[in-house]
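See below for the structure under consideration.
Just one protein chain is left out here, and the rest sit where they should.
Order of writing sets the labels: A, B and C. Residues in every chain begin at 1.
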Amino acid sequence: MSEATSKGARDPLAIAEELARELALTAVERDRRGGTPKAERDRLRASGLLGLIVPRALGGLGAGWAETLRVVRAIARADGSLAHVFGFQHLMLSTAELFGTREQWEPIYAETAQKALFWGNALNPLDARTRVTRTPGGGYRLDGTKSFCSGALDSDRLVVSAIEEGASRLFIATIPSSRAGLTMLDDWDNMGQRQTDSGTVELRGVEVREEEVLRTPGSLGSTRATLRPCIAQASLVNVYLGLAEGALAEARRYTREQSHAWFASGVERPTEDPYVLRGYGELFLQLEGARALADRAGEALERAWQRGEAITVEERGAAALAIATAKAATTRAGLEVTSRMFELTGARATTARAGLDRFWRNLRTQTLHDPVEYKLRELGEWALNDRLPTPSFYS
Amino acid sequence: MSEATSKGARDPLAIAEELARELALTAVERDRRGGTPKAERDRLRASGLLGLIVPRALGGLGAGWAETLRVVRAIARADGSLAHVFGFQHLMLSTAELFGTREQWEPIYAETAQKALFWGNALNPLDARTRVTRTPGGGYRLDGTKSFCSGALDSDRLVVSAIEEGASRLFIATIPSSRAGLTMLDDWDNMGQRQTDSGTVELRGVEVREEEVLRTPGSLGSTRATLRPCIAQASLVNVYLGLAEGALAEARRYTREQSHAWFASGVERPTEDPYVLRGYGELFLQLEGARALADRAGEALERAWQRGEAITVEERGAAALAIATAKAATTRAGLEVTSRMFELTGARATTARAGLDRFWRNLRTQTLHDPVEYKLRELGEWALNDRLPTPSFYS
Amino acid sequence: MSEATSKGARDPLAIAEELARELALTAVERDRRGGTPKAERDRLRASGLLGLIVPRALGGLGAGWAETLRVVRAIARADGSLAHVFGFQHLMLSTAELFGTREQWEPIYAETAQKALFWGNALNPLDARTRVTRTPGGGYRLDGTKSFCSGALDSDRLVVSAIEEGASRLFIATIPSSRAGLTMLDDWDNMGQRQTDSGTVELRGVEVREEEVLRTPGSLGSTRATLRPCIAQASLVNVYLGLAEGALAEARRYTREQSHAWFASGVERPTEDPYVLRGYGELFLQLEGARALADRAGEALERAWQRGEAITVEERGAAALAIATAKAATTRAGLEVTSRMFELTGARATTARAGLDRFWRNLRTQTLHDPVEYKLRELGEWALNDRLPTPSFYS
Partner (left out) sequence: MSEATSKGARDPLAIAEELARELALTAVERDRRGGTPKAERDRLRASGLLGLIVPRALGGLGAGWAETLRVVRAIARADGSLAHVFGFQHLMLSTAELFGTREQWEPIYAETAQKALFWGNALNPLDARTRVTRTPGGGYRLDGTKSFCSGALDSDRLVVSAIEEGASRLFIATIPSSRAGLTMLDDWDNMGQRQTDSGTVELRGVEVREEEVLRTPGSLGSTRATLRPCIAQASLVNVYLGLAEGALAEARRYTREQSHAWFASGVERPTEDPYVLRGYGELFLQLEGARALADRAGEALERAWQRGEAITVEERGAAALAIATAKAATTRAGLEVTSRMFELTGARATTARAGLDRFWRNLRTQTLHDPVEYKLRELGEWALNDRLPTPSFYS
């Protein structure tokens, strides 16, 4: 029985914040090391948070999206990699619900909550190197390669996609990570988000059973199903924001505890320097704007989700717009905070021991998931032409 | 009987938006002319909106601050000058409540709602040229000059301030604008906000009765009384935001209806130009952030106001911070929108007939009310040092 | 005999700076009035500067482009409108040289210098409403309308363009402004650059003689001829920069002489305020960058010009790039300086009497001549793809 459910009324956010404090203790060292954060992933399993979005009736914590995203954010303050795979855990789960039938997702949800299953991602829709073919027994067989498979290593379940001859939509299925023919390569070595295991998955004759295929409505197959990219993007938004918040918090601690006043400042302590104060005000201002938009986006997603199958194109579009806006704002504020924070701490804070550059490296890496310039274009289409974002795997 | 009350359930925001549509028709011409917008002020009187914040029990529309500020914003979309004096109408009213006794402000509220009284401002705390002396009969006498007296011309009532010998706080009183010795000069001729009548008031032996003096708690004399600058700043926030929203709306209309695609763009219409789309996206993004913060600030003010005398320093500080954040964000977004909009409309939109430069001129003028750099410093004091803004007439 | 030549060795820049001081005295009033600055145009005629680029052998001052552009900049510090028509005076003159034969331009240069002729612009290549037809006598006849004809009113000579049936290039000719059939409308009423007379010219059966047509090499008809848009853009660069420099100079004077320290600043005078100092530093920094690029662009143009017919596509491209870079930089710095200057002067500087908003209005208007976004694209084509700007009337 998980920590969260055993403690009954414990607030998921409180659990996450406690977990974040633990993660922070080793974040610098783990950033250096890279690789799979096995112990930390097991801590997440034990926390009960892997079933955060799973309804209480199915054994989960029954959180809505606004709360789930706040938990993603809280983890990201300490650890961008864990936050990303944790956010995508919920994306994978909801993929089953959005693209599959109730008969499919209910057991998936229940089992995930009960066994604290960790989900990995092998869906990358832009990587078309995996093919699906029918097998004589009525099933399928996958062959190929997928890149950017965050959280696939050490996962229990996987969402995979492939190109199906003659089909207009992606073939998407959920399978155990232990399925024969799957190899998760330990080949993710990046400048940031170093413990997301966003490496390569090789598929060699991987069998998929008919009931594992998410076909009704299938990928982006209904207005509701097009909420999937909204969830993905909203999760990223909160990873970005959490990273920025974590960065500012560490900068603040450094300035207060370790920085010296500049000799020409005329003040005793850096906390009284007019330019340091202005600098913190500036970064706080940008974060506050990003925070307000991220909160609004979370609420918009929750509203859209709760509309169920009744959701209209306009309602979906409103959520997508709020999320795209928050995406651009958190990207921008985050890059600013994680780079300019050093001007407020001074040169000594660049020591590798403090590891403060990990915030920028993590954020810079993760914000490249899809180009923010095309988000600006989407916002412009709305602002100028009243056109809602066209649903795709990135909008 | 006013339009609003006669129509019973009519939404104040709907009244304001209808009024804004009217104001827009003459905004360009009135901007050129400057001076007192007498007809438009009378339309405001007739609308019932001058008693917007006055409780229904006292004959007003009973709006809270969040709603009142949204009305300010709606008017500012069409007319920054009217929005400013309308916003300060409510600042003047609330000054009576915050600085005076219930015996003072209840009749003031009631009379304002009933007679649709327009309030003017002669309080400028930085202009120390007006002195108060006691008169033999137990009253007072004011002599001196006040600058930046927005809305004093054509006002029915006035809030005045003066320096009282030996007193630590400002002497503040409410008097009829017709009181002998008052001269409102028609000397406001500015590059923007040209119909705010923010000119000079001369006071020559102006008598003030004891019961007109707001002395309990007096100016900033209690934690609750320090909400006054919050109201002033929140009103400005919504003038800025409304101006920016109005500007973007006009730019959009121009681009859609009158602009041509640039010859090198390779598209037929400017609405398909990738850079025009990016530009609208950019400005929309900034406005959305400012809007979210302005909404949050309005709600914070309302919460603080509703706490009544029980409000704590921390609660007041939270509202002040939210408002200062919104102030900086709307200033910045507004300047950006009102200047860069022209890059999205093209050169022809600079014709004086369209009058599109009024948005920048109005915003640039009004955003100088107090320096935004000191707001950044305040935000920094909070972000770095946990220090709440020190209450003053500007914080 | 003109002032300049009569005074022998007088430096054109010194003449221009003296003239600028005069123009500054009436700039605010003339900005309000708009219309044709007849007296000031006559002052320019008398100054000898209209023949600034004309070789000494032909009676002019014999300046190169770098010097000519510095004179444009000096005038723009005081008066953006005069600077623009003065810059375009030299664009019109050089059009004769670049698009016509020596037999055509030498007399034009000589007569311009001798009689101090003012040239107007009726060439707008994007306005295709003017047609040319052949007349029985071997000449041509123009009919139509041209917009944005800067300096056409009160001009002595005109460069006109028209669409010639079956021709791939624009038909371009130089004619006296008094030619029958020409009507210069006094219809320029704009938010900025109000005395450039950039209004409409109507052409009704306007006769053009064969020898007035600039046909060899004709419009953009040789690599050298493609220097024309370089000259146009370089002239605009210096109008923008001069406006920004003038704005900062006036702001500085205001801060030093009239502003007050902000009550919360803790300093006696605004010139000691850390944020005011930072603000001036910021604007100075941007101006210095723009200035360095504008100087470099002027030198690049001069080098390209001096290459004569031997100029290569690469040499022309190098000049075009330097000018495009300076265009984007001066636009950006200029908008920043002319808008943020008010944060350094404070609210009182918005009085209409000071007229400080004219800098932003002038710059905002003139910088829309052609979209700066397409300049960024050109710079990107070079930086990424080694592609030089494709010559057009705007590149």
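As a convention for this text, a contact is a pair of C-beta atoms (placed from the backbone, for glycine too) under 8 Å apart; a residue touches a chain by one contact, two chains touch by 3 or more.
Note that the coordinates shown come from a computational prediction; the quantities given were computed from them, not determined experimentally.
Within the full complex, the chain left out of the display contacts the shown chains A, B, C.
Note that of B:Arg70, B:Arg157 or B:Arg278, the residue touching the chain absent from this view is B:Arg278.
Although one chain is hidden here, its contacts on subunit C can still be listed: residues 248, 252, 255-256, 271, 274, 276-285, 288-290, 292-293, 296, 325, 328-329, 373, 375-385. Interface residues of subunit A with the unshown chain, by the touch rule above, are 126, 148, 189-192, 262-265, 275, 279, 335, 339, 342-343, 346-347, 350-353, 355-357, 360-361, 364-365, 368-374, 377, 392, 394-395.
Within subunit B, the residues in touch with the undisplayed chain are 274-275, 278.
Going forward, only the chains that are shown with their structure count from here on.
Interchain contacts join each chain to each other chain, per the touch definition above.
Put simply, the C-alpha centre of subunit A and that of subunit B have 42 angstrom between them. Looking at subunit B, one finds that residues 279, 373, 377 touch two or more other chains.
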